[in-house]
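Of the protein chains in this complex, all but one are displayed in their positions.
After this line comes chain A, so read on.
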Amino acid sequence: MSINIASVGRRVLPNQWDLIAFAAIMAVLTAIAQSYHGIAAPLPAPKEDVISLGYGNLPYYALRTALRMFAALFFSLVFTFTYATLAAKSRRWEMVLIPVLDILQSVPILGFLSFTVTFFLGLFPGNTLGAELAAIFAIFTSQAWNMAFSFYQSLRTVPADLDEVSRGLRLSGWQKFWQLEAPFAMPGLIWNTMMSMSGGWFFVVASEAITVGDTTITLPGVGSYIAKANDAGDWSAIGAAILTMAVVILLYDQLLFRPIVAWADKFRVELSASQETSSSWVLNILQRTHWVRMAFQPVFAGLRSLSLAPIRIPRLLPESKRRDQPPSRILDALWVLVVIAVAVYAGWLTVQFIASGGIGWDEVGRVFVLTFYTLVRVFLLIVLASLIWVPIAVWIGLRPKWAERVQPVAQFLAAFPVNLLFGATVSLILFFNLNPNIWLSFLIIFGTQWYIVFNVIGGAAAFPNDLVEAAKNFRIRGWRWWVKVILPGVAPYYLTGAITASGGSWNASIVAELVRWKDHTVVAQGVGSYIAEATDKGDFPKIVLGVAMMSLFVTLFNRLFWRQLYSYAERRLRL
């Protein structure tokens, strides 16, 4: 935003960096123009084959998938900047918006895919744009919530002295937002965006090819390609898809996130120069060019002027004018009443809808039991993954050379869509005649275990070296070393990873409890397969029941188990 004016314009001739950057920018523009034709195309007739397993199509599919990710990212940012800002600025909205966000985080949105697809198709009848939007919305839901949360938390923790300076310099709300609040929130927001992006790949793959009752949507993309390869049982196509995903994820990381993370280093509020600074070759290229910088100079200057424009945004709800005056209790009570009324009405509508599908209490009971199965599955797999990975990750984390190399790999694996493993899993289960209730479970944890791995590596790497040396000096070894020294040390990091893994696993269960390969279908008992089956049949009341039950379990599991553990670890074990 503020490339320094003084240093630009000393040299006018282009250098080699300009050439690279220019080529890259042109390529991006061409690609966007190319794929725009496809996006607005009319919806193909049902059953018409839009996906071909030829390898030559993969780059195009990858581009479409990547653009979907990009669009979702854009909407997530818009959502973050409005929703979180409103919640942070208005006390009354905060009372509603934050709990809603908290629940939204726990709702397995993948289960609602059928609704969103129907909704968006209805908005644009006969056009693929509806299906595109549905897919984009699915990715959006995997990113927006925790981005908004991070932004909200940053807005609430703006350093008091910077806030006073802004007020003292008489910055308007608009100016203060762009000069202080948004920059301060930037590092947290970018980190969370990067994390959500990992989950996003899984969602995009799951949402590109979906069947709801009689309607089958197939959008050109890597996800549809994988779905088709799974249907056809084509091993080499799966291999090609894996390779494509690897390249796409790598490019996203190198071309988009590394540069942004490196750039966002300057927004960190710590006045000592930090030891670890991120670097990015792409950012270096961009910052060393002269023509590119000069071309963007007016843009940056314009943005800066806009951010400093004397715009005053009127308050949405009248807050008490004087800071020290307590807000009106009567208005508060009224507001709470309105909110409760809306919530009760919404709840009643939901119950009505479920009941309209002829669902009785016995069905509710059955779904309860199924959800319990999935809960046991998620819990046991987290335990199992922890038992295996924590020792390995600690070992790696204590060796900086290894940690440096393994951590990005783990982050990369976390972004890998699990659908790619369906073929291998089904084949193994059929070949050895295994119990799907047990062996299908591993698909749930496959994509999410990596969160545990890289968080624990991070924790062990951050473990103070003097404590390691003290433990050695006092000859603390074996079991005692694990229980008294390292496990408490990495506990907060481990819990962060485990909570993310648990949340992701619930979502994954919708895809991974019912798996198809060629003409075989393998099902594990659980609420995930219940929702998947209901989606296939287009039985909306059952979908709502399944998702509602799952949300309830996830919320309670988070509140009663994970949060308690986490707050304990934060209080007692944070170094």
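Couple of notes before you dig in:
The criterion applied here is as follows: contacts are C-beta pairs under 8 Å (C-beta built on N, C-alpha and C of every residue); 3 or more make two chains touch, one makes a residue touch a chain; residues count from 1.
Basically, contacts and distances are computed from a predicted model.
According to UniProt, the chain absent from the figure is "NitT/TauT family transport system ATP-binding protein", selected among "Gas vesicle protein GvpS", "DNA-3-methyladenine glycosylase I", "NitT/TauT family transport system ATP-binding protein" or "Fe-S oxidoreductase".
For the chain missing from the display, the contacting residue among A:K266, A:R405, A:K537 or A:R563 is A:K266, taking the whole complex into account. Per the touch definition above, the residue from A:T65, A:Q105, A:T128 or A:Q175 contacting the chain not shown is A:Q175. Shown as candidates are A:R167, A:H520 or A:R563; the residue that touches the absent chain is A:R167. Residues of chain A that touch the chain left out of view are 1-2, 4, 6-7, 159, 161-162, 164-165, 167-172, 175, 179-180, 183, 186, 266-273, 308, 310, 322-324, 572.
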